[in-house]
Structures are given as structure tokens and as C-alpha cells.
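One chain of protein is taken out of this complex; the other chains stay put.
By written order: A, B and C. Residues from 1 in each chain.
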Amino acid sequence: MVQLVYFAWVREMVGTDAETLALPAHVTTVAELLDWLATRSDGHAAALADRSRIRVAVDQQFAGADTAISGAREIAIFPPVTGG
Amino acid sequence: MVQLVYFAWVREMVGTDAETLALPAHVTTVAELLDWLATRSDGHAAALADRSRIRVAVDQQFAGADTAISGAREIAIFPPVTGG
Amino acid sequence: MIAARLQAQAFDIAAEQAALLAGRTDLGAAVAFTGLVRADDGLVALTLEHYPAMTLAQMQAIADEAAARWPGVFGTAIHRHGRLLPGEAIVLVVTASSHRGDAFAAAQYLMDWLKTHAPFWKREEWADGTARWVEAKVEDDAAAARWD
Partner (left out) sequence: MIAARLQAQAFDIAAEQAALLAGRTDLGAAVAFTGLVRADDGLVALTLEHYPAMTLAQMQAIADEAAARWPGVFGTAIHRHGRLLPGEAIVLVVTASSHRGDAFAAAQYLMDWLKTHAPFWKREEWADGTARWVEAKVEDDAAAARWD
């Protein structure tokens, strides 16, 4: 089980700030996670439609599309940060 | 009559912070004033010995060696400023 | 040592600077930068969302990087989160050093990086009742890139 957390308009479009999910075995990277999440609801699909506007952190570390997620406890998905 | 005012180590070496003097007719520029002042006492002479370390303001405006002083009300003589 | 903090409540610029300088007689310069919410074009409120598990850690990483670049600089970097109104202070960076050049440079560096790399998302509310999430700005990336 992994905790997914969402921020800003990703959170609003997905419709929740967090969800705990069991990932399918074939979902092993950030890119595969986003592909799989996009199939879960229209909200997920809309939020994740433009991957250039999506950033991901795995266990509080910024991650790329190829970052492995096996063993991750918390994966955050959010827009590019707009700073202070 | 002109008011001479001195600051910092110029003031200390001259021995006063201000004096009111009648200038001789031949003293018409800053350079001539410094030459004449240097004859007035050992303190004046010591204070004005190194002209590269002397700055002058005529009526609160920075002045050069050739600046005319006729009609001046206040002439200030001091070391280069050391700022804040 | 530059300490990062994250809080909803307002900060006290004089108290923060006094705390940094307390008991020191070797510091010749202190720079306090305050970022304020501007009422541009009818903005009525700005909400900063953050990632509790990550935002402060990222801020401290930026602060540690600044402290490593300018070893003689001491400082405090405080960022607020939550809903803020125009005129309110949103970020404070206080730096102190023996000479002013380093204090100015470290404060500017911290601000350039906080503006781009700190994990905040801003939501703007407008006088016409609309709201929108702010997009990341290219000019802020350029300001941060000059330190690379």
C-alpha cells in the first residue's frame, strides 16, 4: 500500500488530498504510476493529462519519470511549485 | 570676515573647532587660503602640511584648490570623509 | 548557520533580527528582506499551500546551501503559509555578516531560491470572485539561475 498525496489544482481536479492504494505489480516507476492513476477516474485523467505540468516527489524527494517507486511509502503529485 | 570651521584631526591639530578671520586681500582661492592659514600657528602648519589629506568645502559645497573664496561666509577644512 | 522556519502566523522583523544579533559584536551588517502580498490588478487574497512533510526540509536545504556559500553569514528564513491579504508580509530573510557584501548576497540568493524552489503553490482570489492557481514564473527561474 502506498499513500498518494495531491496538492494545488491536482488535488482539486483529482477530488481528494490523499488516498491509500495498492499498486498493480506492473506499476514500478513514476511514469507507470501516472499512466495507471489516469485510468482511475475522469478527475485523475484530467489532472494528469499534461505531464509537463506535473511534478512528483517520492518519499519527499523530487523524482523523475523513471524513478522507481517500489517500497515507497508516500508519493506526492503536484504542479510545478510557484515559490514564496 | 569669514568663518573657518575644522573637523576631525584637522580640528584637533589646529586647536579649535572654529575661528572668524579677516582674510588678506591676496587670499582669493582655497589654495591661497591654506597657504596663509599654515603661517598662523604651528598647529595650523602641522594640520595643513600634507595637502593630499585635506578637503575643503566653501559654503557647504566641496571645493578644489582653485575655487574662489571671495564672498564666502563659511569655509570648512577637514580630512577625507570616512563615511558611515 | 541559517535557520529556516515555516509558520502561519505573522513574524516580527525587529525581534528576529535582534535574536540573530544578540550578544554579537563581530557583525557589521544585517539585511532584513520582507516579501509582501501586492494587490495587483484587484487581488483580494493569496493562499499558500504547502507540503508539510517536505516544504520545511526543502527550505532548510536552501538555507544550508546559502550558509555553505557564505560561511560567515548567519541568518533566519521564515515563510508563511495559509491565506494572506494584500499588504501582509509573506516571507522574511534576515542575514548578518561582518561585512555588508556577503549579507546582501546571501539574502538575495535565499530569496531567489525560495521564490523558485520552495514547495509552495499559490492560489489567487480576485475582486471579480474568480480564483486561479499561479503558474511558475520564467523570470524567477532566471533570477535563480544566475547563481548556478
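Just so we're on the same page, contacts are C-beta pairs under 8 Å (C-beta built on N, C-alpha and C of every residue); 3 or more make two chains touch, one makes a residue touch a chain.
Bear in mind the structure is a predicted one, so any value in this text is a computation, not a measurement.
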Statement: Among displayed chains, the one left out touches B, C
Of C:R24, C:R69 or C:R132, the one touching the omitted chain in the full complex: C:R24
Message: I need the residue numbers on chain C that touch the omitted chain, in ascending order.
response: 12-14, 17, 21, 24-40, 86-87, 98, 100-101, 103-104, 107-108, 111, 143
Field: Residues belonging to chain B that touch the chain removed from view
entry: 5, 7-9, 57, 60, 74, 76, 78-84
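We adopt the following convention: only the chains that are shown with their structure count from here on.
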- prompt: Using CA atom averages as chain centres, what separation in Å is found between chain A and chain B?
  reply: 77
- line: CA centroids of chain A and chain C: separation to the nearest Å works out as 27
Cα-centroid distance, chain B relative to chain C, in whole angstrom: 51
